[in-house]
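Heads up, one of the protein chains got dropped from this complex, but the rest are sitting where they should.
Labels A, B, C, D and E are assigned to the chains in the order they are written; within every chain, residues are numbered from 1.
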Amino acid sequence: MRTNALQELWTAGHVAVNAWLTIPSGWTAELMSHCGFDSVLIDMQHGLIDFEMTVSMLQAISTTSTVPLVRVPWNEPGILMRVLDAGAFGIVCPMINTAEQARTFVGACRYPPAGFRSYGPVRGLLYGGDDYVQRANNTILTLALIETAEALKNLEGIASVEGLSGLYVGPSDLSMSLGIAKRADFDDPKMQEALRHILETAQRHQLIAGVQAGSVDNALRLAAMGFRLVTPMTDSALLQSASRSVAAQMRALHGS
Amino acid sequence: MRTNALQELWTAGHVAVNAWLTIPSGWTAELMSHCGFDSVLIDMQHGLIDFEMTVSMLQAISTTSTVPLVRVPWNEPGILMRVLDAGAFGIVCPMINTAEQARTFVGACRYPPAGFRSYGPVRGLLYGGDDYVQRANNTILTLALIETAEALKNLEGIASVEGLSGLYVGPSDLSMSLGIAKRADFDDPKMQEALRHILETAQRHQLIAGVQAGSVDNALRLAAMGFRLVTPMTDSALLQSASRSVAAQMRALHGS
Amino acid sequence: MRTNALQELWTAGHVAVNAWLTIPSGWTAELMSHCGFDSVLIDMQHGLIDFEMTVSMLQAISTTSTVPLVRVPWNEPGILMRVLDAGAFGIVCPMINTAEQARTFVGACRYPPAGFRSYGPVRGLLYGGDDYVQRANNTILTLALIETAEALKNLEGIASVEGLSGLYVGPSDLSMSLGIAKRADFDDPKMQEALRHILETAQRHQLIAGVQAGSVDNALRLAAMGFRLVTPMTDSALLQSASRSVAAQMRALHGS
Amino acid sequence: MRTNALQELWTAGHVAVNAWLTIPSGWTAELMSHCGFDSVLIDMQHGLIDFEMTVSMLQAISTTSTVPLVRVPWNEPGILMRVLDAGAFGIVCPMINTAEQARTFVGACRYPPAGFRSYGPVRGLLYGGDDYVQRANNTILTLALIETAEALKNLEGIASVEGLSGLYVGPSDLSMSLGIAKRADFDDPKMQEALRHILETAQRHQLIAGVQAGSVDNALRLAAMGFRLVTPMTDSALLQSASRSVAAQMRALHGS
Amino acid sequence: MRTNALQELWTAGHVAVNAWLTIPSGWTAELMSHCGFDSVLIDMQHGLIDFEMTVSMLQAISTTSTVPLVRVPWNEPGILMRVLDAGAFGIVCPMINTAEQARTFVGACRYPPAGFRSYGPVRGLLYGGDDYVQRANNTILTLALIETAEALKNLEGIASVEGLSGLYVGPSDLSMSLGIAKRADFDDPKMQEALRHILETAQRHQLIAGVQAGSVDNALRLAAMGFRLVTPMTDSALLQSASRSVAAQMRALHGS
Partner (left out) sequence: MRTNALQELWTAGHVAVNAWLTIPSGWTAELMSHCGFDSVLIDMQHGLIDFEMTVSMLQAISTTSTVPLVRVPWNEPGILMRVLDAGAFGIVCPMINTAEQARTFVGACRYPPAGFRSYGPVRGLLYGGDDYVQRANNTILTLALIETAEALKNLEGIASVEGLSGLYVGPSDLSMSLGIAKRADFDDPKMQEALRHILETAQRHQLIAGVQAGSVDNALRLAAMGFRLVTPMTDSALLQSASRSVAAQMRALHGS
């Protein structure tokens, strides 16, 4: 089976840099896969992307060696298994708040006897190789989104679930859940404490800690703290920010 | 009929700033329409966009007051009329090299007796208003792409075609056609001469002169020269450039 | 944030008239939004419409001031949140039979601390405005479909759920569940009793009562009873009925 | 090969009643095919419909015995042949103004030696039957849109083209081309004269005369004049008219 | 209502042969429906097919008399009901491991009082006929996938669920769940025992027993054992196997 390049990066001691796709387009997926990121994630939760488009985007990413990840819309076995069959090499699952939820998530991603994933890896076989079924359980990443106060409370149980690959911090939801005034404020003491708690728990359980950083500066800073998978910005945010900047620079032409 | 805000801008003496869409997505079309551009053009020639997607994107743009333009894939009456029926308020038509080609282009965009556009403005009526048919000939822009040595030679004839709204410079093709070493080199003397020739001809015929600038700096400079419709960059170029920059800034994390 | 025009109508003491979309098409969504209805609902349950099409249709509706509503296929947090992120200003949720189900539905539609909606309102921000997150909980409607005998039994508990906006009657399912011989028979005594029970409960809890009327006559009559949101007919029913009528009038031409 | 039911109707002396589809949806295509029309036409010119959607709609129509027709966007051999390969049993071609244009149109629709249609009738074979290629030239209808003053002038030449099945009147374009004040005014003397000229020419050449009627009344009246294929209204017009009527009847609820 | 031809085949004592679609395409669905199979199943679980594509494929199948079946992605009421509304005449539901799960599955497929299916059979009415709602409960097949050790243990309870039509064996998952070394090995003693157990239970409860055979030989052998619904191969497997064989036969041309 094709190896998971993220695992190799981490073994080599590096931090993986991830791009985040919310635009429903195979074209932008291919474009982003050529920009120098280690992995590219298709966001089916807050992105505007259905399953068939996800398949197209996974094909587009597979024209490069960039690792394809998917965030599913919810912790539901049907969509988890379909996305894996389509060739995702890692899943980010939203709102994992309890060990039980983590077990359902991980179970849906692992073939028996480790879990209850159903056989039928159509595109997975083409992308992964003939021994896909034998090796998928060890190759495919399962990353639980930690984004509520409840998840923090249950973190030890979540981290102890067999087969889980990592904890991924969703700072926007986490800050709202913790009652922090400013959304995704990495400087807030409660957020700082949460980040250290998650990092420490991840390291103790030999799990990867990941985080949605929101900017290059945050990403560098969080990597320095110990996060191993960092996402600087989404495609939509990059496009919007660049476009607004261009339009603003051109405003002088309106003579105002 | 809804007025064409570009015409109002020009009447007020301003330069219009245009965004250029090559990504086939209603979402990015809507996003870009909120960024502060005066118009947004859907590129069916070098973009990856079919007609039904064009309709979706026109709807997305119509959620704002940004003016919707379309570049058709080729000077062919079928697609010209369909794009107008879908509600485009301006058309950029590639490779207009002769007066005869310009007449075919303009004729397909104008109802009789000015032209031979066929009646059936489905979405045009909803977007434009009940008097669409009465006013469309005077409201919808027809912009001929001037991008070959042949077009320069025939410029006077092209500019004389009744009903044409403007001349739009395609500098990449033009530089290749003129044998200029560097693509879209606005500093090349032959390009400078061509730009002045086009500007002067446009002004003499009371036509708008537009140009694909390729950067903010070029756009400002070309506006200063007299161009009234300038496109700084395409959506794909903005996204690619911003993404590459982010990935490059993160490279340090790979420890190399 | 853009205000919800339905709330304003109700404050002014009016009844809101809703159109119901089952055809998967941005074009018909735009067409229907121009016909004079107060709101337009995209039916993802019994309509033939997926999520990406829902986004296109929401964009089409947003070219007008008509309020966009969505009926989700089922009471499932993933799809509830995605539809809100796409810009729906109200959700109708099928088969709310218990207070617990109502709590899950409403919770998925409200940001913390009121609920557990996840942050990421991509299109919601563009359509709603920059303060979307601050105001969404008070602006977006949550309407529970009351359509079973079980729901009638649990109505007090359902109506007591904090954050619920209204009770919407599904008369076809309700009549089947109540064992009424004729489907959606508003004249049946059991149906009459159910309607009064729902209306009275809604009014007591300051909730909006809505109803799928099935015809203009029923809609007018139900509005007179006290329903504040009425849907006369679906797009498919309107098209089918008009087309059959035309075909029938033309039958004489077959000489039979 | 499956027979063309329109030909059988005409042999039996009946007038065929046609529905006209502009909505890009297999669902509405199937719905309309169940309403009692003899044929259903997919409008790729003024409808919002691309080729792949046309194929879906042809499949939807083929679930019934209603005859599938297509109007192509323009007189271009590529799209004419593709639509036939997809299983259309008749083509309406816009803007046939000269005998030469009619020959190109008909030639693209007929296999050699009658024309130059290229072999590859993928779906045509499934829908039509194994002897499709042997019988297609005699089964598939070619209907030229007569909608300009130029076409009227050249009518004799157009009607003489071997293999043409009929003349179809486009009254909106025709009235604009003839300088008639009111669009598609069947009462205008110039229009009346044109209709009689077309009818007489068609009958003399044993061609079918068809017409876009715009209403049931017009359709009945034009059938009485001698037109054998009449289209009362489009799907969008039916839906819009029915919806506006419903919304208007509900207006009283706004208390104004 | 249109009768279910599979029920008629079984009444006549025949075995039904099923085709299995994993390719998201109306074209291949139509093609396969013309090949002589009794039914065609659209696989939304391990196929790459969303709901709107399922509707298109159901329309394509409905151009023939082949019976349309669907495998849903998971046992979830929303998708079960949508697929039925779209006109499926039978549902295969994955991972039915307990009587409770079977009751949920069957309940979602049956109108009250037999179950809790919601009214709104849009396409079902067109395809099935005007008395669809009266007869659907007796016409539409509900087939539970038996594919885990847990399901075998609970088989008696599952088979006793009122309204269930059959048990369908998923041999790949079943062999993995039973710890059988070779996937889908029909010769393995444990598999043999499971097959006999399922067959015997089905027959005792007057249920249909079906099975994914994986080859013509297996299908014939399993039919001889008593299975009444057999699927030899999927479309993707047929296409891949035929293509590989062609490519291998052509290899000599590479001179190696």
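By our rule, contacts are C-beta pairs under 8 Å (C-beta built on N, C-alpha and C of every residue); 3 or more make two chains touch, one makes a residue touch a chain.
The structure displayed is predicted, hence computed values, not measured ones.
J.: Write out, one label after another, the shown chains that touch the chain missing from the document.
T.: Every shown chain touched by the left-out chain: A, B, D, E.
J.: One chain isn't shown here. Among A:14, A:34, A:183 or A:221, which residue touches it?
T.: A:34
J.: Mind listing the subunit B residues that contact the chain we can't see here?
T.: 22, 24, 45-50, 53, 72-74, 76, 79, 94-95, 147-148, 170, 172-173, 176-177, 179, 183, 236
J.: Contact with the hidden chain only, please: which subunit E residues?
T.: Touch set of subunit E with respect to the missing chain: 9, 13-15, 17, 19, 22-25, 27-28, 31-32, 35-37, 48, 216, 219-220, 223, 230, 232-233, 235-236, 238-244, 246-255.
J.: Please output the residues of subunit A touching the missing chain, sorted low to high.
T.: Output for subunit A: 26-27, 30-31, 34, 55-56, 59-60, 62-63, 122-123, 126-127.
Please note the rule applied: only the chains that are shown with their structure count from here on.
J.: Can you tell me which pair among B-C, A-B or B-D shares over half of its residue-numbered contact pairs with A-E?
T.: Selected pair, repeating A-E: B-D.
J.: Of the pairs C-E and A-B, which shows more C-beta pairs in contact?
T.: Ranking C-E and A-B by C-beta contacts puts A-B first.
J.: At least two partner chains per residue is the criterion; list those residues in subunit C.
T.: Residue numbers touching two or more other chains: 22, 24, 27, 31, 48, 50, 55, 76, 79, 122-123, 236.
J.: Please classify the inter-chain touch graph. Allowed labels: line, ring, star, complete, other.
T.: Topology of the interface graph: other, matching no listed pattern.
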